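Submitted below is the structure of interest, expressed as structure tokens.
Partial view: only certain chains, each at its native spot in the assembly.
Which chain is which? They are A, B, C and D, in the order written, and residues in each are numbered from 1.
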Amino acid sequence: MLVLDGVSRKFSDKTAVDQVSAEFAPGSFVGIIGRSGAGKSTLLRMINRLVDPTAGAIRFGDRDVTRLKGAELDAWRARCAMIFQQFNLIGRLDVLTNVLMGRLDHVSAPRALLRLWSDEDRAIALSALEMFGIADLAAKRADQLSGGQQQRVAIARALVQEPRIVLADEPIASLDPRNTRIVMDALLRINRHFGITVLCNLHSLDLARGYCDRLIGMSAGRVVFDGAPAALTDDVARDLYGLEAGEVMDAAHAAPAAHAGGASQPSAVPA
Amino acid sequence: EGWKDQYPELSLAVIPAENASTTTDRYGPLADYLSKELGVKVTLRVANDYAAVIEAQRAGNAQIAMYGPASYARAVMTGVELDPLVVPRHSNGMTGYFSVVYVRADSAYKTIEDLRGKTLALVDPNSTSGNNAPRFFLDRAGYSVDTFFGKSFFAGSHDNAVLALAQGTADAAANSWNSEDDSNLTRMITKGVLKDAAGNPMKKEDFRIVFKSDFLPEGPFSVLSALPEDLKAQIKQAFLDMPSKDPKGYAALSDGKDKEFVGIDRAAFDPIIEMVKFNDAARKS
Amino acid sequence: MTAAATSPLAALAAENLDRLRAAHPAAFDDRRRLVLGAAAAAAVVGLAAFALWYLDFSILAIWNGVGRLGGFLVLMIPPSPDRYLWTYLQAMAETVGIAYLGTLVAAIIAFPFGFLAARNVIPNVFVHVGVRRFLDTLRGVDTLIWALIWVSVVGLGPFAGVLAIICSDIGAFGKLFSEAIETADRRPVEGVISAGGSRLAGHRFGILPQIVPVMVSQVLYYFESNTRSATIIGIVGAGGIGIPLAEAIRTLELQQVAFLVLMILVVVTVIDLVSSRIRFAVIGKPAH
Amino acid sequence: MSLVPVLPDAQRVSLASGYAATVRARRIRLLVGLTAVVLLALVAGWAAEVRIGTFATNLWRFTSYLGRITPEFSWATPFQSLAAWYWNLPHWLSLLAETLLIAYLGTLMGAVVGFALSFLAAANLNPNPTSRFLVRRTMELLRTVPGVVFALLFVIAFGLGPMPGVFAVALHTAGALAKLYAEVVENVDMKPVEGVAAAGGSWLARVRFAVLPQVLPGFASYTLLRFEINVRESAVMGFVGAGGIGEDLVTSIRQFYYPDVSALLILIVATVMAIDFLTEKLRHHLIGLEGRAR
């Protein structure tokens, strides 16, 4: 059980996350939604301890995650994989080595530092790449990949960690429909079959509703919605995103009648 | 010869001299000759700075060394136990040289007295003939360099000091002098690098000597006092024999300008030590 | 066509200019930046002017001197090794060898110091400040002193030169490496750490690949630079190109000076060409 | 059971061998390179007469020189001791000031020239190989000609004094900094450069807005390091009459004025530390270290 207890984070004057409390049962698939700048990324980064909360506590079982240090902290991070919005790959290293970063916790330090990976680890990494259709890129430098390819490398890295929790920060932002599906299905699969908790920042309400069994809506750092997807009524969504009435569905659905001419003057753009 | 076990290899340390041929050309044959005579390998080490030679001798890492007179004095004064062995005798029969002060022949300066308040070019702080000797001997003659002259400066090398005089940067310049036809000045003229401010070549007659120091002994070849006596004696003998046993090597060593080596003892350098001590004391006053 | 007439954005902006100005005063106010910039520029130029005055710079002397410079250059032509070609080549080779060994060992020893002196690796102020001051001391001690110290340990010869180069270059490398580390991008490190990598692994995989090209180029530069100056090598009696050069300068053998300079130039050019190939091999082909 | 369904053997082996083949080429190149480096080091070690034995047995002498330059210091009369040690302080300080000014002028002039040259010498900003070649060779000439040679030429042209020294320092600095700057420029992240280029920014604008903010910390640290080197190496300029504190130090070393050596050494080391401290402050200001959380 992962518990957030009044967690806050300030950046100088700006409060990015404001007193968030929530409990995440093992095996849940939670979508975090909210406008850009709402604090979603910062929340996930705090759970992984890449950012330290300025107030509040994060607990996992009886461990106080906010207090972990050294090897214990490494171990915690290894169990709680993070998929970054901006991929955070090592541009100059090849794709396979990037994925093998996810196996660091399973390898002795000297072997890891010399890049002497075991055949098992390589096999796991290659399988993960294959799962996302990019095994043939294994030897390429990460900074020569297309955006979607980089994103999939990052996701493969997270999966080979064999984590207990996956923190995914917009894992499908740069992906095409097919890969979106592959990735979300992969997350769903590890969630269903292995009971791994998934916390996933998502911008697409449809995806959030389709995959998650619980949604958390954030606004200006605070949790303003927490419940089953079914409970996310159109009114709530409208509030959350500051949309006008009639725009509640995914933006795409409410797309203007483009071919009908320039009639629809979008209200969000000042005339 | 028991010393050979203790010293399977000897080091000969020298510093570059301001002469026409390069240092290795000069001293290479000497090292070869000594190796042959002594029966052990003698390695030549050309150090660009005599301070390094002194430190190497202090630590016992260099057994034989060639010094200038002032640097020999320095080594002795800082506690290196040394025996001077030999100095060269020049073709003119002398075993040393002089420090002189030049002025331009077309200037009004006839004696040192005329230079009161004028500018003097020295060579560099460590030079015997270009700094230590003129300071000491001028002071003894009643002209303290720091107060008598209006300004004195280090030009960096013997040649630079002469150039400063030639081009009018200085009114007088200190330099070394062996004889009428053998000095730094004559060497520069031969090479054609000595020109006045307008770029005209200059002759020996364009310069005048207004001051000459006492005789300065040449720098000695010395050995560590701690060496076995028989080794020291053998080394000294080898030096003394060199002109006859290896005339070619000796000619290279002396540019053909020296006759022979003559033995020398510590006392010969007492005046130099006195000179250096005087200059050290004058510094803080 | 003027932007204002056609551009919706420009029209919109013009309409709202006053409101925007009121809402974002800072965005329209450059005064602070300009004043600070002007003050900094004035300080730099002012100090330079003071230095020019204090150090007796004279336009006239420069003007007159430039002509003489040409005359002097003529004396350097044609560059010639006289009869010392072989001596010079040998001296050059000695210098390159000593510089190579000294630079390589210094770089290896400096490597850990670079990490210890970097603020983002060792947050502990005492450690990184201490290490930095230690490196400063290594650099601050004159090379002549290093030379004397090592001569008394291992005697005159190239070995002392190597040791002296090592000592002063550790100070420079340690500083340069630590600064490269501090400028590295944090994101790859986060990527590694978030996957459970230790801090060590974070530095090994997240930082090292980023800074290796920088370090390689610095090491190659110092190699080249040691080859060139080689004063220490001369001091400690290891031969090298410094001695003939100093000799030729002191005795105004200008043609030999010119030859020696050209010879060093050729060697440096070769090192530079090789080094940029090595560097690009390490950096790899830049991507978009 | 693994989270990631492991592939059938056949497929896995073919993938792994494909990867290995590509990586092997890279590995082999690296290995050949490393072997060459080590072999060359061994040859150089032999040529440089490296004797580990002598080194180890005599290492205790390391402190011998340092011991001798340690001044006599009586704790009973600390101030008198200090005054005796730093007997020439006012003169030394004026020399130090002069040295700093010479180094400042020389570094400033050299940095301005090096700055302009570096962007032309960087392969990623100047695609024209001919002009790049010319600029690079010019830089090489500037930094290869030893400072003393420039000083020699200038002293004959301009007369003795700090001026030839400053010019000599400036020319050498220009060549050295231009090269180091150029390499910083070649290592920048090109994404922002593309961003400005795509908005129609001229070459100058790309350099000003996308490159400069990235390279400024690097430039600052190289410039200040060079300033520091110029302060330390002023002794070389001694023979043109611009030696400053460095020349006094070298003279003290050569004349074996032991307490002076340590006194001057401490002054110089303190100066180096002050400059380094300044460098650090300036660089961190430029990087904005705290702000780079993401």
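Going forward, contacts are C-beta pairs under 8 Å (C-beta built on N, C-alpha and C of every residue); 3 or more make two chains touch, one makes a residue touch a chain.
No experiment lies behind these values; they were computed from the predicted model shown.
This structure file describes a complex whose protein chains are present as A x2, B x1, C x1, D x1, with one copy per kind shown here.
One rule holds for everything that comes next: only the chains that are shown with their structure count from here on.
Common neighbours of subunit B and subunit C (chains touching each): D.
Compared on C-beta pairs in contact, A-C and B-D come out with A-C as the pair having more.
Centroid analysis (C-alpha atoms only) places A farthest from subunit C. Chain centres here are Cα means. That of subunit B falls 37 Å from that of subunit D. In this assembly, the C-alpha centroid of subunit A lies 80 Å from the C-alpha centroid of subunit B. Looking at subunit C, residues 68, 144, 148, 152-155, 157, 187, 231, 238, 246, 249, 283 sit in touch with two or more other chains.
For subunit B, the set of residues touching two or more other chains reads 49, 51, 55, 58-59, 157. With chains as nodes and touching pairs as edges, the resulting graph is of another kind, matching none of line, ring, star or complete. In this structure, the chains touch in the following pairs: A-C, A-D, B-C, B-D, C-D. The residues of subunit A lying in touch with subunit C in their complex are 48, 50, 71, 74-79, 81-82, 84, 86-93, 97-98, 101-102, 104-105, 109, 112-113, 141, 143-144, 154, 157-158, 161, 270.
If you check the complex, the residues on subunit C that touch subunit B are 68, 71, 75, 84, 87, 144, 147-148, 151-157, 231, 234-239, 242-244, 246-247, 249-254.
For subunit D in complex with subunit B, the residues that touch the partner chain are 58, 61, 64-65, 87-88, 155-156, 159-160, 238-241, 243, 251, 253-257.
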